[in-house]
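Supplied in structure tokens, the structure appears directly below.
Only a portion of the chains appears, each positioned as in the full assembly.
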Amino acid sequence: MLIPEALEEKARRGRPREACGVVGLFGVKDAAAVAALGLHALQHRGQESAGVASCLNGEFFLHRDMGLVANVFGKGEARKLPGFSAIGHVRYSTAGGSRLVNAQPLLASYVGGTVALAHNGNLCGGDDLSRALLEKGALLQTSTDSELFLHLLAQRHALADEEIAGVFAGAGAAFAVVLLLGDRLLAARDPWGFRPLALGRLEGGVVIASESCAFDQMGAVFEREIDPGEMLICSAGGERSLRFGESATLLAKCLLELIYFSRPDSFVFGHSPHIFRKSSGHALAREHPVRADLVVAIPDSGFSAAMGFADELGLPVDRGLIRNHYVGRSFIAPGQEARTAAVRMKHNVVREVVRGKRVVLVDDSLIRGTTTAALGKELRDAGASEVHLRIACPPTRYPCLYGVDFPHPQELMAFRYSLDEICSILNMDSLAYLSLEGMLALFPPEERGFCTACWSGEYRA
Amino acid sequence: MLIPEALEEKARRGRPREACGVVGLFGVKDAAAVAALGLHALQHRGQESAGVASCLNGEFFLHRDMGLVANVFGKGEARKLPGFSAIGHVRYSTAGGSRLVNAQPLLASYVGGTVALAHNGNLCGGDDLSRALLEKGALLQTSTDSELFLHLLAQRHALADEEIAGVFAGAGAAFAVVLLLGDRLLAARDPWGFRPLALGRLEGGVVIASESCAFDQMGAVFEREIDPGEMLICSAGGERSLRFGESATLLAKCLLELIYFSRPDSFVFGHSPHIFRKSSGHALAREHPVRADLVVAIPDSGFSAAMGFADELGLPVDRGLIRNHYVGRSFIAPGQEARTAAVRMKHNVVREVVRGKRVVLVDDSLIRGTTTAALGKELRDAGASEVHLRIACPPTRYPCLYGVDFPHPQELMAFRYSLDEICSILNMDSLAYLSLEGMLALFPPEERGFCTACWSGEYRA
């Protein structure tokens, strides 16, 4: 564990951005082991660290470590965490290296007792918040925003549900959190609803998860999503909800969840990500058709959009690129060097499929373009006569303040270059993105309320 | 390392079956590191252990351990193995647990000097061979057939190329091996050609690999396949080939390589596995069409066949099942308990795709049926109105003697049950396999020469 110093680092590099996954259980047998199972289903949301905290008779137990869920809990570690309530977390760490001290759940004592927390998101006013907390005498022991929640609880002596809801109301955006107390489990989502959080049932108990695919893995049944601005309280006396903030006017659900983050088999913001992505492919094809022989997805991220794109144009879709699944998802690996290596070790062309063909390459998004440029070159080397690139979302030009770890703007292709420049840099015969209007038109008018900041620069919180 | 005793185990459980991957390099800079890179591309062929042996100025260096290539060589271990020639191996261990002592390459000294060996295959006359060797005073220190090659070299004092070719000629089937000597690299394939082995070029040096996808990973260029009954010798003086056995009359290439084992982006036995699998899907659809709304592949093994099947019938193919890639390939995990767990942790249904639909489920093969039965149930639970199963190869009824680790016949569905019984057990609305004739008709008449033993019971060697 090498920890460059905490606060200063924040000032220098910008706050850490996290895109994590959380689970919570209350009233479930072997809660910790079931939580670990759920985390496995959320592994795509964070591969740097994994952890579970459980509670039995007011006593807390915690196990967390760097690595995949299968490594951290692969030898029965979860079975040593007793109790009928638990929370869990998978973390996607960012610049500055992997630090065990930042792994979650966090466990701490404050005047109200002991509490464990797992947080997905990023407090965009976190710098001001931490300055204010330090002024009041707080001692920050991690470099995560997540710790700030606990300091707010501690400094305000928040113990009753209403007090804790008050803390959430003042925390800004973005968060989806589960909080384990000695006698209850709390689950809350910020009033903007940036990050998803769902409620399910398992054996008469309550299950919370970032995505519903965790319910399938745990054998639980999806019931509904936690509302933006809702704090659900699960205790021996049953469940109830408190509302905080003014969610109706603010709503800013993160579209990247539907486009990229969530597993296709989840149910997020009322949608199937797979169906949504197919629709975006249809819309993209309508906006930017191309005369070609073949549609090829960048696997696995472009699969669904490519199917919609091909279907709209009546083109065949084929496996022109094969992915070696023995390495991780490039977007999610910290550090540029690992990413470069990953490009070379992750995709390979099927020459027999693309040779002599006009190929449309489809992906869900284009961030740095490193991988895409490499794949374009490989397709041409394998004999493709034309390579056209179609991206199923608008150009990504602005940083996210709400918990998605984007590279520095200077590394965002669409920030630095014009469309023509990008097309030229990537050596494509043509390039087109789905328009923001086209993206939003995929939803019925009454459903709007999404964050578009990374494309439009309009930050709602 | 827990090693149940070696020979007795063979007697009790039948010989270990292996489906491994090998690489060899001669005249290549940083040969060991490049070998490890190539092994990463062959990781799908064996995940139990990985190893590389290199040679510099007649001195040998070896590193091997249990685990994935990324684990065994993830900290620069390969860079500590100097030299311009190297061989590598990934192993798929079998019943009896994972044993380091069985990891390859093997390294040993005999009267001719020192030699390292990596072997893909299984000597079907191995029991007789090891008995004969023991009678002559051999000391067996592993429980693998691969060791027998080295004992044959030692007992026959084989040193010259022709003598070594004589050893290969007498070894029976099946093998694709690379042998590293102090001054040269040998690569040989049994006269039946059961297992694949290819030759490529890298920086003026020679590269050998089980599948051509390893060449892509290493940056090498595919040249040709090693012929059945060919022993290629690479030395400072250049390359030459010796022939042994009577390959023309024997040819028995393993069709499972095309159907299942090889990566879709490789080039094996003169074919693209992906293209071949699509063709098999077309043929399957012609033989056993079905009235349905949707074709769903069992990911990832059924992808290619499902595309051909859907195309033939003009049906859409959609992602009704999603695979969580954070676990390994079920067929390849040793021990039934791990497999059961893997079923639950690997696939999930996209309800929105299959709800109310008549689904055709397509896979490349049906062995035990455990996973398939579970998926059929999950599809129905998710609302599929009908589920039809189509398998893109004939019923697997007989054990493999040539290096593929099949379960005990009693665990092979098609051995124990009739077609109707299987359909009923798997709770499918209909079930059909591609016929053996249909399978063989995919090849031109002059190309025949495949092993069909696991379907037909006709063993050619």
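The letters A and B name the chains in turn, as written, and every chain counts its residues from 1.
We take it that a residue touches a chain if its C-beta (ideal position, glycine included) is under 8 Å from a C-beta of that chain, and two chains touch if they have at least 3 such contacts.
These figures come from a predicted structure and were not determined experimentally.
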Message: For validation: placed chains = 2, all identical. Expected total copies in the complex?
response: 4
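Here, only the chains that are shown with their structure count from here on.
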- request: Rounding to the nearest 5 degrees, give the angle of the rotation that lays the CA atoms of subunit A over those of subunit B.
  value: 180
- request: State the interface residues of subunit A toward subunit B in the complex, per the touch definition above.
  value: 37, 40-41, 43-44, 68-70, 213, 216-217, 263-265, 267, 272, 274-275, 300, 303-304, 307, 311, 316, 318-319, 322, 324-327, 344-345, 348-353
